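Coming up: chain A.
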Amino acid sequence: MSMIHVTTTVNGDEVEFLCDPRETLLDVLRDRLALTGAKEGCGTGDCGACSVTVDDRLVCSCLMLGAEAEGKSIGTIEGMANGEELHPLQEKFIEYAALQCGVCTPGVLVATEALLKKNPDPTETEVRYWLAGNLCRCTGYDKIIRAVLDTAADLRKAS
Partner candidate 1 sequence: MAPDGNMTNGFKVVGTRPKRPDGVDKVTGRAKFGADAAAPGMLHASIVRSPHAHAKILKIDTSKAEALKGVKAVVTRADFAEGLTGENWNILENVMAGDTALYDGHAVAAVAATTALAARDAAKLIEVEYEPLPHVTDVDKAMAADAPVIRAGAADKSVPEGMHPNVVRYHESGHGDVDKGFAEADLVIEESFKTEATHQGYIEPHACLAQLGPDGKGEVWCCTQGHFNVQKVCAALVGTETSQLRVTPSEIGGGFGGKTVVFIEPVALALSRKANRPVKLVMSRSEVFRATGPTASTSMDIKIGMTREGKITAAQGVFRLQGGAFPGAPMEFTAMCAFAPYALENVHQIGYDVMSNRPKQAAYRAPGSPMAAFAVESVIDELCNKLDLDPIEVRLKNASKEGTKASYGPKFERIGLVETLEAARAHPHLTAPLAEGQGRGISCGFWFNHGGETAVSLALSEDGTVAISVGTPDIGGSRASMGQMAAEELGIPYENIRTTVADTATLGYNEISHGSRVTYASGLATIKAARDAVKKLCARAAAKWGIDEEAVVWEDGCAKPSGPNAGEFEPLPLAKIARSMGRTGGPIVGHYEATPEGAGVSFATHIVDAEVDKETGQTKVVRYTVVQDAGKAIHPTYVEGQFQGGAAQGIGWALNEEYIYGEDGRLQNSGFLDYRIPVASDLPMIDTVIVEVPNPGHPYGVRGVGETSICPPLAAIANAVSNAAGVRLTELPMSPPRILKALNDQANG
Partner candidate 2 sequence: MVEVNLWSGLKAYTGGADKVEVEARNVGELLRGLVRAYPDLEPTIEAGVSVAVDGRIIASSLTEPVSSENEIYLIQRLKGG
């Protein structure tokens, strides 16, 4: 099968790759671009561990083909920190121990950042429903929800 040539932007950098038409965006990110922060927990869009943004929209990268990235702007967990300065969500997740094994964490952080861009003052219920597509098996979500609400409050104070 012939490969498809794709030009796209990932975390602000222009990248090019060749991919099989059957490869998902997640496959491409992980196997062709060596961005292994997004994880494959299910491959069916149920767990959210592969969450990325495509033109600022939150998507499961396992549900999108790599070829569909042509001309788009992709955001992954690797682009979240600004140089050595962690994003406030990243800081707060460490401080609150809002992660245990950490395999869901990249997806949870990408999804949460997308939420706070849309809704800087979410209620606990809104956070819980927004993150309902990001499975975490370790924490029971308690510390994640607290970290998100507290970061949102900090960001509102700062702005």
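Picked so that all candidates are chains of the complex that A comes from, given by their letters.
Worth pointing out:
Just so it is clear, a contact is a pair of C-beta atoms (placed from the backbone, for glycine too) under 8 Å apart; a residue touches a chain by one contact, two chains touch by 3 or more; residues count from 1.
These numbers were taken from a predicted model, which means no experiment stands behind them.
Screening 1 or 2 for touch with chain A: in this complex the touching candidate is 1. Remark: chain A residues 20, 22-23, 27, 30-31, 34-44, 46-47, 49, 76-78, 80-81, 86, 89-90, 93-97, 99-106, 109, 125, 127-129, 131-146 touch candidate 1 in the complex.
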